[in-house]
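Note that this complex is displayed minus one protein chain, with the remaining chains in position.
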Amino acid sequence: MAKSLTSSSEKIGLSPGSLIHVGEVFDNDTVITLINYDATTLEEKVISSVEEMLPYRDKSSTTWINIEGLQDVELIRTIGKAFKIHSLVLEDILHTHQRSKFEDYENYLFMVVKNLSLGLGDFSIEYEQISILVFKNFIFTFKEKPTLLFDPIKIRIQNSKGRIRKFSSDYLAYVVLDTVIDEYFSLQDSLDELMEQIEDELLLSPSTETLNTIQHVRRELIFVRKSISPLRELLSGLHRSDSPLIDEKNRRYFGDVYDHALRVIESMESYRELITGMMDIYLSSVNNKMSETMKVLTVFASIFIPLTFIAGVYGMNFEYMPELKMRWAYPALWGVFITVSVGLMIYFKRKKWL
Amino acid sequence: MAKSLTSSSEKIGLSPGSLIHVGEVFDNDTVITLINYDATTLEEKVISSVEEMLPYRDKSSTTWINIEGLQDVELIRTIGKAFKIHSLVLEDILHTHQRSKFEDYENYLFMVVKNLSLGLGDFSIEYEQISILVFKNFIFTFKEKPTLLFDPIKIRIQNSKGRIRKFSSDYLAYVVLDTVIDEYFSLQDSLDELMEQIEDELLLSPSTETLNTIQHVRRELIFVRKSISPLRELLSGLHRSDSPLIDEKNRRYFGDVYDHALRVIESMESYRELITGMMDIYLSSVNNKMSETMKVLTVFASIFIPLTFIAGVYGMNFEYMPELKMRWAYPALWGVFITVSVGLMIYFKRKKWL
Amino acid sequence: MAKSLTSSSEKIGLSPGSLIHVGEVFDNDTVITLINYDATTLEEKVISSVEEMLPYRDKSSTTWINIEGLQDVELIRTIGKAFKIHSLVLEDILHTHQRSKFEDYENYLFMVVKNLSLGLGDFSIEYEQISILVFKNFIFTFKEKPTLLFDPIKIRIQNSKGRIRKFSSDYLAYVVLDTVIDEYFSLQDSLDELMEQIEDELLLSPSTETLNTIQHVRRELIFVRKSISPLRELLSGLHRSDSPLIDEKNRRYFGDVYDHALRVIESMESYRELITGMMDIYLSSVNNKMSETMKVLTVFASIFIPLTFIAGVYGMNFEYMPELKMRWAYPALWGVFITVSVGLMIYFKRKKWL
Amino acid sequence: MAKSLTSSSEKIGLSPGSLIHVGEVFDNDTVITLINYDATTLEEKVISSVEEMLPYRDKSSTTWINIEGLQDVELIRTIGKAFKIHSLVLEDILHTHQRSKFEDYENYLFMVVKNLSLGLGDFSIEYEQISILVFKNFIFTFKEKPTLLFDPIKIRIQNSKGRIRKFSSDYLAYVVLDTVIDEYFSLQDSLDELMEQIEDELLLSPSTETLNTIQHVRRELIFVRKSISPLRELLSGLHRSDSPLIDEKNRRYFGDVYDHALRVIESMESYRELITGMMDIYLSSVNNKMSETMKVLTVFASIFIPLTFIAGVYGMNFEYMPELKMRWAYPALWGVFITVSVGLMIYFKRKKWL
Partner (left out) sequence: MAKSLTSSSEKIGLSPGSLIHVGEVFDNDTVITLINYDATTLEEKVISSVEEMLPYRDKSSTTWINIEGLQDVELIRTIGKAFKIHSLVLEDILHTHQRSKFEDYENYLFMVVKNLSLGLGDFSIEYEQISILVFKNFIFTFKEKPTLLFDPIKIRIQNSKGRIRKFSSDYLAYVVLDTVIDEYFSLQDSLDELMEQIEDELLLSPSTETLNTIQHVRRELIFVRKSISPLRELLSGLHRSDSPLIDEKNRRYFGDVYDHALRVIESMESYRELITGMMDIYLSSVNNKMSETMKVLTVFASIFIPLTFIAGVYGMNFEYMPELKMRWAYPALWGVFITVSVGLMIYFKRKKWL
């Protein structure tokens, strides 16, 4: 999880703008998918070189190139040349520690977002950087590794369902952003469940285990927030942008994604507050338990210590201890023992310690 | 209560803009009420289809359609078509996890607010999303379920009392918002009471029960704030809006609702600070109790342990212990016992432990 | 004190804009004072009806109507009609739970401020809402109850001292605001004293009493801040307002009140931080005391428990215990007792526990 | 130190604008120094009346009037009349509880700053209000009491060193502000030292003394911040001001002072965070010590209590206790004693308590 923070210095000493893949390396080949569609036609194929893209560049139908895997730096460089992409953009695509951002270049829009998905095991989150390049009728998406994230979009295009086939690359960009942010909601659901579970544990049997889970969730939330909060900027930038690449009619859609993003960001803030509250509960439960232990000790010690003293007194070996000779002394002493202990028990009962 | 956070991912994988009801499902039929009025005439009826609304669309009198229940997606879709409502708006009406918001479309204004009402039992809050669509002379309100919330408005319209019958749909929108926000004040009153009760408990007999109540209220406050705070934006947007749908004369009224909303938001902030303070009090009360227990233990132990030692000494079986033979030794020892214990009690009295 | 938060829902279900007094009811008759003055003439009288005000309406001299007591709703309504005051303004005057605010109407300015005065007893604060209506040459002030607050202003007008008689209603509005805010400074002085007292208590003998005072002050500070902080907005609004009702020359005066208000608000913030610090001190003093108790217990127990064990050993009744027969054994054992206890005391001395 | 907060209500009930000295009264006569200079000439004298200033009013050389002591209200009033100073400005000069501020009047600029100097004894800070009035070729500085603060400026003017003699009153104002803010840096140095000392104490031997110092510094920091933070506003106001009294070339200098002020303000923020961290350290050191005490007690008690029980068993006086008769029983029991205690010690060693 700390991956998003480490290795950021790998590139130190290199020329700014020199292309090299910085980030976690996934052991898979780069997969390039090309989808070309308009309202009536549809073509989908896996391609392996930049040359295959070029014929689609000037078509009036919409072309979506989805690149999964960033190991092949040469490929990115070639695309950069063919589509006249600024070297800083290429660099940002390859360095997967970017903040989410939106940049408005003359011929294209550039967006970076983070896809957050639940990993296996104890609430661990996997971060993937998704870069989007929106040209007129052409859209690139760059993913770090092949996942099923975009499958529903592809199916929707294939089914010719919804507005998607009638609109151009800007609408597709919206759909991609919407898909990524929808993923955050499922993260949120799983967080919800985890939170409830922690709360139950806190009420029933708080343990250091619980504390570790709390700290783990807190840690994750810090990084999630760090990844998600720049979205606000990104989307308001996109919403305000007067780029001719965004159709006036589609502007509302980005406003909608903005609302969703705000909703997620605010939920994350709420979770952080809840987690802080849980920490307090945990601390006070530890103190409560200590206080309970203390009471048990105090009750036991306070009742028996005086009795032991009295017994000790009559265990002394003085020659002249008149009580020792008296017949009723021993039973009387038992009376004393009982009286003292009952008296103390009433006292502790009153103090609500029993 | 966590409902407002869960289930948000139900729609994942669906086309954005595809209509489906997302949120808690209430088991009741959809009830559509139509109220048509101007200064002199008034008509109120329960209708069951969109066709019945259409004749009122172009009337100069004001028509209010109140729809309670969102299960009937087809109904919403038909209204959408008949009144040319943007598909994103229809979606927002059906997905009841929206943030409160205001959107200014060309022919209509769209607002989403949250109605917060006290549920039964231990300070549990029920959230209901209310969507308002303001056309010229036409207003829609969408509620998740039938409640009595709007009854006072209806009665006022019937009684022809107040300004309400003389003004158009924008004033009615104001009245609806005002009604929803007034509801927050009753929530606030019940919070007030609860806070006072917690404070009393904290002073008299803090228990883990109290802690749970504090955490429960804290939790609720986090979600209430999350629901209420976007109102600020909504209302200032409405106030600044230059939509021709809002009569210049009525603009002040929205300013008034804005003031009320600010007041509620600020109160909620105050409660949060109070709750934090209460948590501190609770923690220090636990520590205080522990400290008290400690003192009792220390006083008992410190007085009797030395005495027990002395008694132990004269319980030893050495042959040559001259004291054992002395006649006055036993009473003298009692003198020692009393002196030591009185001395220690004075010492503890000085330390203010007794 | 919590009054400012309670009862806010009394009006729920009423038409917005319907006039009814919402707030604490004081058992006193409404007192209306009229003061009419210019640089040379002065007239002051108690009046009982709106009709008596009307002749002054168009005079070029300045008229100040001070209304103390808000039970008489009919009076407010009549004034509203006679002076053409917006119904929302009348409502705000009567609902004494308003936020401080400034509103710029065409013919008049409307301000609401809170007067905070020290009540009797343990630092309890009394809130009173003061509404100010500034017309050209005419000013209304509405108070919840008769107090001496405005007496110095009256005296100044009577004495023809200072600038007050030469200026019109805007300057008088400034004087009223200045008087209200000066009152905050005396509140601040009394807080100062209380804070110092709490700090002394914390150093000398912190008790749960101290904790309660701290929490009480914290609570009051939260509500004071809630009442005072909207002043910033009010006064900057007033300062920026381009209403012809405020003479350009007098604008500086409102800037001066703004400075004072900022000063009070900042002081309140400082107090809140101080109070938070005091809470920490209190908590650590509880822990410190517990630590002290612990040391006493540990020293007593650790010294005597081993000794008691040794005494116990020689209290055993074994037949073959050679030490019991030795003449020097008993005194030698005392040597052991003394050595052990002195040794332990040196050990504890080194640990700085004695 | 709390002086800056107390006595603020002294003026309550007075006409706003009535001149009276509000603040701490220093027992010294008012000293007025006049320095008149241009690039070539220099005149310095102590004067005693306003009349002596007047001849310099229209000279083209720069005149600096430094007034130390504010008891002589009449003097301030006379200056006010002679130089046409707004009555609110005179009031602000005399009421030494002002926030630092900058006001741009038509003929002059008015600034209030706070001089913070270290008093004797335990890090106590003395506050002095310095008011600056900048006219064309004329500058007034008002101090509460005579100090050496401005001596270096005088010396520089005398020595005709640096730019100071070539520039007019605006540059002199800059020099005065720079001198005051430089003083903050020496305060900062002494804070630095104190912080380091507290940190050392916390590591070596934290005591309630340390806690008191921490709280004392925290308190002082709250007030220092309250005094210093309005400087940001003051200096950015000055920097943005388009007053003809500030030469375009000198504007950079005020920007420089602004940078210094920011630096001090940020350092104070850092100190506050450090202090909060120290409080945490202190609290955990108290808890740590308690935990240590606990361990000592537990080790002693847990080892000797079982042994004492065993000794107690063989101190019983039953007739039929076969062990008592056995020859090897007593030495065997010693074996048991040693085994038990060594076993427990190993156990505690494993728990790292020894």
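Labels for the chains are A, B, C and D, by order of writing; each one numbers its residues from 1.
The rule we apply is simple: a contact is a pair of C-beta atoms (placed from the backbone, for glycine too) under 8 Å apart; a residue touches a chain by one contact, two chains touch by 3 or more.
Fair warning: this is a prediction, and the values are worked out from it, not measured in the lab.
If you put the hidden chain back, the residue from D:50, D:224, D:246 or D:297 that touches it is D:297.
Within the full complex, the residue among D:20, D:46, D:73 or D:316 touching the omitted chain is D:316.
Think of the hidden chain as still there; on subunit A it touches residues 2, 5-9, 11-18, 86, 88, 97-99, 101, 103, 208, 211-212, 215, 218-219, 222-223, 226, 279, 282-283, 286-287, 289-290, 293-294, 296-297, 300-301, 304-305, 307-308, 311-312, 314-317, 321, 323-327, 329-330, 333, 337. On the side of subunit D, the interface with the absent chain consists of residues 152, 156, 161-164, 174-175, 178, 182-183, 185-186, 188-189, 192, 196, 203, 252-253, 255-256, 259, 262-263, 266-267, 270, 273-274, 277, 280-281, 283-285, 287-288, 290-291, 294-295, 297-298, 301-302, 305-306, 308-309, 312-313, 315-321, 353, using the contact rule stated above.
In this section, only the chains that are shown with their structure count from here on.
Considering every other chain in turn, the ones in contact with both subunit A and subunit C prove to be B.
Mostly differing positions are employed by subunit A and subunit B in their mutual contact, as under half of the interface residue numbers are shared between these two copies.
Once the centre of each chain is set as its mean CA position, subunit B and subunit C turn out to be 26 Å apart. Residues of subunit B in contact with at least two other chains: 283, 287, 290, 294, 297, 301, 305, 308, 312, 315-317, 321.
Chain contacts in this assembly form an open path, with each chain touching only its neighbours along a single line. A complete list of chain pairs in contact reads A-B, B-C, C-D.
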